[in-house]
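Contents: one structure, followed by commentary.
The complex appears here minus one protein chain, its other protein chains still in place.
Take a look at chain A:
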Amino acid sequence: MLNRYPLWKNLLILFVLLIGALYASPNLYPEDYAVQLSGNRDIHQVDQPLMDTVTSALKREGLVYKEVELTSKSGLIRFADGEAQLKAKQIISSVLGDNYVVALNLAPTTPEWLESIGAGPMKLGLDLRGGVHFLLEVDMATAVAQRLDVYVSEIKVKLRQDKLRYRSVTHREDGSLEVKFADAATRDKAQSLIRKDYTEFLLQTEDTDKGNFLIVTLTEQTTRSIEDYAIKQNLTTLRNRVNELGVAEPLVQRQGRNRIVVQLPGVQDAAAAKRIIGKTANLEFRLEAKPDASRGLTDTYEFRNEPGRRGVLEKDIIITGSSVSNAQSTFDENGQPQVSITLDSKGGQLMGRTTRNAIKRRMAVLFVEHKARTLIETVDGEQVERRVPYVEKKIISLATIQSVLGSSFRITGLDGGGESSELALLLRAGALAAPVYFVEERTVGPSLGAENIAQGVTSVQIGFALVLIFMLAIYRVFGLLANIALCINLVLLVAVMSLLSATLTLPGIAGIVLTVGMAVDANVLIFARIKEELKNGLPPQSAISAGFDRAFTTIFDANITTLIAAVILFSMGTGPVKGFAITLSVGIVTSMFTAILVTRALVNLTYGNRQLKSLSI
C-alpha cells in the first residue's frame, strides 16, 4: 500500500500554513516610539495646520522625527528612540496646552497591505510592556444610600402635596427608610399613596408606643439596578478621565459584580494617575446664608485653603458639577490660576434664575470629596479591615455676585496651577456616581518589562533548540519531520494569538514554552505506535498508516482533558494567568493540527510514494 493524501488535502494544509505565516508576520516588525495627539473636545480637532505647528516646533528644538500621520481623529508622530519621544512629548504639550491630549505610544509598523487584511502584532501585557494596573471597587452601599436620599426628599414632597402630615423621614441602619406619623389612619393613607406611585418599594407598617411607622425598603431588583447603574456610570466617567490623562490603548472594564479594572500601558507615574482616576470630586454651588436664616436651613463648612475659617451656606444647592459642560484651567490678569466653566443650558438657566435675585450676595463653590478611613478591627479574634466612607465638603471660594451669571463664568481661589488643571479635568470628565476604592495596584517599570521579554524569548529559544536536537537524535528522519511540524506549530500559535488580538504576558510566554515541550507528545505517540507496528511485523507503509490511525483517539482524549483544565484556568484567572490559559489552549489546538495533519502530510511526501524495506525511526 501507499500513503498519499489527496491533492485537496495537501493544498488545504498549505493554505492554512500560508495564512498562518501571513498573520504571524506583523510580529516581525518592531514598534516605533510615537507621540499621539488628540483633541479633548469636538471643537479642538487635530488637523493639518495643527500638525504643521507641532512639527515646526519640533524642528525648532532640533528634534528629528521619522514620520507624521494624520487620521480623522488623531495625529501620530514617530521617533527613532524613547529619548526623542519623551522630549517631543514635553515640547508638544507646552505648544498645544490644555485643549489637546498628548500621549506616549508604541506604534506598530505593520505594512498597510497587512493591516488591510486585519493582521497586526500580538498585544503585550503590562508585565512585558510596563505600565499601571488598578483594580477598583465601587462602594455600592454609598451608591444605594445616595439614591435613598433622593427618595427621602421625593417622599416628603409627595406627602406634603397630598396634605398627609408626617413627623419625620429617617434612614435606618439596615438601609431602609422609616416614615413616622402621628396616627395610624394617616399612615395607612400614605401607604396606599406610596404603593400606587412606587413599584420599587416594599412597604411594611409598624406600630409601637413611639408612634406609627411606615417602613420603606428597596426591592432586591431595585438595589441591583441601582448598583448596575452606578457601575455603568462609573465606567463612563473613568473612561473619560483615562482619555483625559492621555494614555494610548487604555483598558477600562467591569470585573464581577462591583469591580472595575483599569490598565494604563506605558504610564509610569502611578500616583498621579491614581489621584485623577480615584477622585470622586464634585462641585456644589450654593449661596451664602443670610445672617437671619434659621439654623435648620444652613450648613457650616471650612475653607479648603484656610483651615479655621468657616462659611455659613444655604442648604439648597443651585447646581452641581454634573451641569458643567466644559472646564478650562487658565490664569487671570494677576497670574492667579482659575478655572473657566461653561454650563449646559439647564444649568445656565438655574444659575441665571438664582443669581438674578442675589446680586451683591455671595456665592460659594464647595469642593465635595468622598473619602474613606481604614479601620482595623478585631472580630472573632481575627484582624479585619473595615472601610468607613465619609464625605468631605470644603469651600474653595466665596465671592460676591457682581452681575447675573449665565452659562459661563470663572472660579478663582485655587491653590496652584496644578490644582486648577486637575479640577478642570475632573469637571470635564464628570463625577463618579459612587465612590471607588483601590483594592489592587500593580506598576511595572519599562526596564523590567523589557527584561521580562528578553528572558522569555531566550528561554523559548533555548527550550525550543533542546527539543529539536532531542527529537532529531531519537527519531532521525521522523524527528526532522516532527521538528518542521513543531516550527509550523509555533508560527500558527503566534498567528492565532495575533488574530484574536490576545494579550501576551510573561506566564503566556511560559505557556508557549510548555506548549513546545508538550506539542511533540502527539508525534511521539504516533511514532511509538509506528515502531510497535513495525516490530509486530507490519510492512513499513502499513505501519505508518496504522500508527497514525491508532494514535488518534489517544491524542484526542489526552488533549481534550488538558483543554478542560486550560478553560477553567481562563475563566477563573486574572490578567497574567489568563494569558497563560490562552496560550495553553491555543497551543493545544494548533499542536493537534500540526502533529496529526502536517506531520502526516510530510511523512506521506517523504515516504508515501515508494515501496519501503525499512524506516528510519
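By our rule, a residue touches a chain if its C-beta (ideal position, glycine included) is under 8 Å from a C-beta of that chain, and two chains touch if they have at least 3 such contacts; residues count from 1.
Everything that follows uses one rule, which is that contacts and distances are computed from a predicted model.
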item: Complex member absent from the view - protein name from UniProt, among "tRNA-splicing ligase RtcB", "4Fe-4S ferredoxin", "Protein-export membrane protein SecF" or "Solute-binding protein family 5 domain-containing protein"; value: "Protein-export membrane protein SecF"
item: Absent-chain contact - pick from A:24, A:119 or A:135; value: A:135
item: Sole residue of A:194, A:242, A:327 or A:467 that reaches the chain not shown, by the stated touch rule; value: A:467
item: Contact residue for the chain not shown (choose from A:230, A:364, A:513 or A:596); value: A:513
item: In chain A, positions touching the absent partner; value: 127, 135, 137, 270-271, 274-275, 374, 385, 438-445, 447-448, 451-452, 455-456, 458-459, 462-464, 466-467, 470-471, 474, 506-507, 509-510, 513-514, 516-518, 520-521, 524-525, 528, 531-532, 535-537, 553-554, 557-562, 564-566, 568-569, 571-574, 576-577, 580-581, 584
